[in-house]
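Please find one structure pasted underneath; my questions will follow.
Shown here: the complex without one of its protein chains, the others still in place.
And now, subunit A:
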Amino acid sequence: MIALGLEGSANKLGVGLIRHDMTTTPPTVTILANIRHTYHPPPGEGFLPKDTAQHHRSHILQLVKDAMAEGNITPKDISVICFTKGPGMGGPLTSVATVARTLALMWNKELVGVNHCVGHIEMGRQITGAENPVVLYVSGGNTQVIAYAEKRYRIFGEALDIAVGNCLDRFARVLNLPNDPAPGYNIEQLAKKGSKLLDLPYTVKGMDVSFSGVLTYIETNAPALLASGEYTAADLCFSLQETVFAMLVETTERAMAHIGSREVLIVGGVGCNKRLQEMMDQMASQRDGKVFATDERFCIDNGIMIAQAGILAYQTGYTTPLEKTWCTQRFRTDEVFVAWRE
């Protein structure tokens, strides 16, 4: 059984092909293709929905062709076409969904609309082999501490305002760091050279976190601190990372203590940050736990994760009828009925 996955909820356009060999139990999973094309706005700017959608429209057909060639697949080999139903930016989502619908009609295939967050979780579980972890999902648009219970991925804690990746990206704009390969990546590299910790607001409300205050504080004070030479740009990146990651690790630890789990899985774009992984590892080893993380191929938005979550749902008999293949910008992780897990 082969699934084609199309993802384009934000500035990454991804196409993936995955095979589940159903003759074995559990099915043997093979990744046939996983390619991505990213829209990079100029330094100092974020990606706007209109431009991002335009980027996706102009590249998606070539990406699908490349993926099919890489996986050595013809349309008749594909069992199901999976696409991101949400959450994400409206324009980019619908551009990709249109292609998914067209291909399904042309090739006479079933469609499965996938929740983006569930895609991240399922891909992380597949790659790392984590059984029942507490999931920290951190990206440019999402910050959630998730645990599975009774057929749902339940949100234990989340960001009350902006996502952690958004906080990092926006600070990268203040410093005029390039958006290529990713603003957060450039912050991470610069932070390695920093050592002086700036005292920043630290906001944890129960299981929830808030990043808007930290961002406002550092945005407001950065120009003066840099001009006076008191702190370098590297020090500020270092301080920001140390503070916001400590908040994330703290809430994750609390979720682990609450549900009595020893496993943590980090997914989402910010999840490939080595410092975050290292801090999580230190936390986990203090409580005899284990951290599972993936690299940028699977952490950062990709098509394969949509194919993976979609094919799991498809195997339980789930399909999205054509008239229900609309997209939604708001689609919470806990709205999805997880039929494929015990």
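In this text, a residue touches a chain if its C-beta (ideal position, glycine included) is under 8 Å from a C-beta of that chain, and two chains touch if they have at least 3 such contacts; residues count from 1.
Methods note: contacts and distances are computed from a predicted model.
Undergrad: What is the protein name, per UniProt, of the chain that does not appear here: "DNA sliding clamp PCNA", "B-like cyclin", "non-specific serine/threonine protein kinase" or "UDP-N-acetylglucosamine transferase subunit ALG13"?
TA: The UniProt record for the chain left out of view names it "non-specific serine/threonine protein kinase".
Undergrad: Which of these, A:83, A:156 or A:171, touches the one chain of the complex that we don't see?
TA: A:156
Undergrad: Which listed residue (A:40, A:57, A:173 or A:254) would be found touching the missing chain in the intact complex?
TA: A:254
Undergrad: Suppose we count only contacts with the excluded chain; which residues of subunit A make the list?
TA: Touch set of subunit A with respect to the missing chain: 9-10, 87-89, 116-117, 139-142, 149, 154-156, 158, 160, 163, 165-166, 197, 199, 202, 204-208, 242-243, 246, 249-250, 253-254, 256-258, 268-269, 278-283, 285-287, 301, 329-332.
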